[in-house]
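The structure under discussion is supplied below as C-alpha cells; questions concerning it will follow.
Note that this is a trimmed complex: some chains were dropped, and none of the rest were shifted.
Order as written gives the chain letters A, B and C; numbering starts at 1 within each chain.
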C-alpha cells in the first residue's frame, strides 16, 4: 500500500472548474449502473451511455447512479449539467487526491471519502476515491474504476433486507459510507495481524533480522497513510449530522452517529498501532545494541585472556644468548602453571563482572 | 494483559442493528440475576430464562437486572424488545470492543465502560466490557462472562448500608460506575509496584538484564492500554452529569463529580507511570551504553599495553644471523626493564585519562 | 523527594463518604490550634479536644482552626458534623493523594493543595496535603502532621502586620495559599542550584560519572512531580476568583490574581528546568559517545601500527632452512628502517585523518 496523496499539477493556471482527470491513463469504457427503488419496486440498469440514466431523475423513487471510471471527462461534464452540479464539484470529483470532505449546496450535498478494499488472495490493499452526491431523490457515486464493496448494499435493496427500501436517499448515502467504514476494520485487522507477527518475532528472537526494520517502517507508513485518509471523516460525518440540510432526515442522524463511533474507534486503533510500532522500533534498536554488547564482550574476553599469554610466549621465543630461564629444568611446566592460573584469574574476574 | 481493542469485522455489510456477537465463542448458559429493592424491601432472583425478569419492570421499586454473557443473541434481543431499546444500542452491547460512551435516549441512558478485575492469586488482570442501561426504575447491566466486582454494591443493597436503598436507579448506576473506577486503583497499584521494582533493579544494577527491556515495554503497553480504556470515561461522566436527562437527579450529580475526580486522578497516575517508564527506558539504554564503554576500555587497555610489547618480543625472536643485541650480556634484563617501564608509563597515561 | 501520588485502594467498594484515613499509620495525638481575631483583638488556643473549638463558630470574629493530623477519623467526623460539611468533602480530606481542586458548597468553599516544606538542615523536601475549608467567619485547615510554613501568617495576625486583621476569612485563606505558593519558590531555588551544579560538571568534565545519569533522572522526576502538584493550582485559583461565591470579596480577588501570576511563574520555571534537564541528558549521552570514539581511536591506532609490524617480526622468526634474508648482513638494520618508516607513514596518515 504505497500511496502518497499528491494532487497532480496538471491543471496549474487553468481557470477554476476546468475538468482535467488527475489519475493514471485508462482506456476501458466507463460503466454506469443505475438502481432505482421505492418500498414497492426495484429496477436495475447497466449502460455506457450516460443519457440513459437521466429519465430516472424525475421520478419520486430513489435512484442510485454509480459511475465506475473518471477518465472520460465528458461523461462527468454531462452529469454535471443535467444534475446542475457546480463546476468546482466536478473538478473535485476528478481530483483523485482530494481530502475527504462534505459540502452542502442546498439542492445537493457533495461528500468525498477514501474506500479501502483488502484483497485477501493477493494480500493487497486497493485504495479508491469515492465521491457521493446526495440529492433529494437520487444518489450519484463516482469511483475510479470497476469493482467495489457495495454489493451488500445492493443486495439489501434487491431483496428488501433491513429498512433501506423504506428510507430516502440520505439513508442510501449513509449505507454507502457505513460500508466504507466497515471495510476499514478489515484492513485494520490485516495490519494488526502483521504487527503481532513482527512483535512475536521481536520478543522471541534476540537477534532480529535487518528486514524486520524495513517491515516495521513499512507498517508505520501504512498506518500513517490510513490515519491521514480516515481522520477527516470525523468532520465529514459531523457536517452531515449537523442538522442543517433539509436532505438529511432525523432518523438517519442516529445511524450517522453510529458510523461516527466506528470512525473514532478506527482512529484510536490506528493510534494504538502507531504507538506499538514506535515501541517495537525501540525494541528492535535495543536488541541490536544488546547484541553488539555481547559481540564486544566475546572479543574482549578472548583478547584479554590470550594477548598477555601470547606476549609471555613471545618473551621465551627470543633468541638472546643470555636468558637463564631457558636452561632451567622446570621453566616450561612452571610457565604453563603461571599461564593457566592467569587465565583462571581472568575468567574469575569476568565472572565477577558478570561478563560471562 | 494483552488486549488490542479491535472491532471484529464479523458484521461488515450487514444492515445496522444486526445482532452479531463479536467476542470469543462460549457455550455456557447466560446467567441472569435480578435484585429488586425499595427502601423497605429487597428481593433477589437468579434465572436462565429472560422472561422471568420482565414483570419487575412495572413495579415502582428499583430493579437491577444483571446479564452475565453476551453470546446468546436471542436473550439480548428479547430484552431489547421488552425494554424498548434501540437496535443500535443492542449492536453496541454485543460489540465488546466498544469505546466507553454515554448516550441519552430520553426513556433510558446507555453507558458502556471497561471493567478491570485484578486477580491476586493468578497475578492477572481480567478485562470485561460492561454496558449499563439506566431506566426510570430499572438498571440493566450486561457483562461478557460471570464474575464481577459488584458484590460490595449487592451487599449494600441487601444489608441497607449507606443511602442506596433510599435512592433511585441513577444512584445504583453511579454505584456500579464508582465500583468500576475504584477497581482501577487496584490495577494501578499493581502496576505501580512492578514499575518500582524494575526501577529499583535499574538503580542498583549497573548491568541490567535484557529481559528488563521486555518488562519495561510490557508495562508501557499495559499503561497505554489502560489509558485508552479510561480516558473516554471523563466524557462519559460529564455527559451523565450535564443535567439534561430527567433520569439523573441532582443529589446524584455530586457523587458523579466525585467519580470524575477519581477518573482524573487515574489518568494523571497513568501519565506519571508513562513518563517514569520512558525515563526508565532511557536509563536502561544509557546503562547498556556505559557498560559497552567499560568493556571497550578493558579491551583497549590490554591491547594497548601488550601488543607493542609482543612486537618487541617478536623482534628478538627473529633468526637473523647478524643481530648484535642477541649476543650482549645485559640485553635480556635491559629489555625487561624497558618493557616494564613502558607498561608503567601506559598505565599512568590511562590513569591520567581516568580510564582506570 | 520520592512520592508517587496514588490513592490507596483501602476504600474500594465502600459507600461514598466512608471515612478511611489513606495515609501511613500514626499514633501521636492530633493537635488542634485555634486563632480567633478581629480588628481589635486576638485569642489563641491549643487543644486535643475538638469540641473546644466549636464555640468560636458563633462569634462574628474570624476563627482559624488548624488540625495537625488526619489519622483520628472521629475528629474529622465531629468537625464535619458541627460545621455541616458534606461527607464527600470529609472523604477528600482523608484521601491524602487528592488532586488540588476547589469546590464551592454555597455555605463554604473546599480547597485542597500540596504544601512543600524544604528543610535546609536535612536537605529534604517534605510534602503535605493541606485542605482548607473557607466559611463566612471561619477557616479550617487540615494537615497530615505537625509543623508547617504558616508562622509568618500567625505573626501577622498576632502583631497586626499588613491588612489581615481588618479583612475577612477569604483574606486569611488567600494568605495561607500565598504562603504555600511562596514556598514553592524555595524548593525551586534548591532544585535550580542542583541543576546548575550538574550542568557545570557536564560542561567541564568531558567524561562524566555514571552517577550523573542517576542524578539527572532523579531531578527530572522531582520536576515532573512538582509540576503535577502545582499545575492544577491554576484552576484552583481561577475557580476561587471567578466571582461567583459570596464568600470571596472583590478586594481579595486582586490578591488572588497576584498568587495566580506566581503559580504561572512556577510552572514556567519548572518547564524551563525540564527542558534544561532533557538537554543535559543529551549532553551526557553525547559525551559518553564522544568518549567511546576516543577509546576506539586509541585502540585502532595502536593495533594498526603494531599488528603489521608484529607480523613482519613473525616472518623472520620462522625456522625455514632456506630463507636467504636471514644470512644477509644488513637485513636486520634494513628491517628496522622499514618498520620505523612504516610506523611514521601510519602516524602521518592518522594525523591527516585528524585521529591524533
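Observations
The rule is short, and it goes like this: contacts are C-beta pairs under 8 Å (C-beta built on N, C-alpha and C of every residue); 3 or more make two chains touch, one makes a residue touch a chain.
In this text, all values refer to a predicted model and were calculated from it rather than measured experimentally.
Within the whole complex of this structure, the shared sequence is present as 5 copies, and 3 of these are drawn in position.
To be clear about the criterion, only the chains that are shown with their structure count from here on.
Under the contact definition, chain A and chain B share no contacting chain.
Put simply, chain A has to spin 145° for its C-alpha atoms to lie on chain C, with the angle rounded to a multiple of 5. For chain C, residues that reach two or more other chains under the stated contact definition are 317.
Interface residues of chain A facing chain B in the complex, by the touch rule stated above, are 149, 151-153, 156, 161-164, 175, 178-179, 182-183, 185-186, 188-189, 192, 196, 203, 206, 254-255, 258, 261-262, 264-265, 268-269, 272, 275-276, 279, 282-283, 286, 289-290, 292-293, 296-297, 299-300, 303-304, 307-308, 310-311, 314-315, 317-323, 354-355. Put simply, chain C touches chain B in their complex at residues 4-9, 11-18, 86, 88, 91-92, 97-99, 101, 103, 207, 210, 213-214, 217, 220-221, 224-225, 228, 281, 284-285, 288-289, 291-292, 295-296, 298-299, 302-303, 306-307, 309-310, 313-314, 316-319, 323, 325-332, 335.
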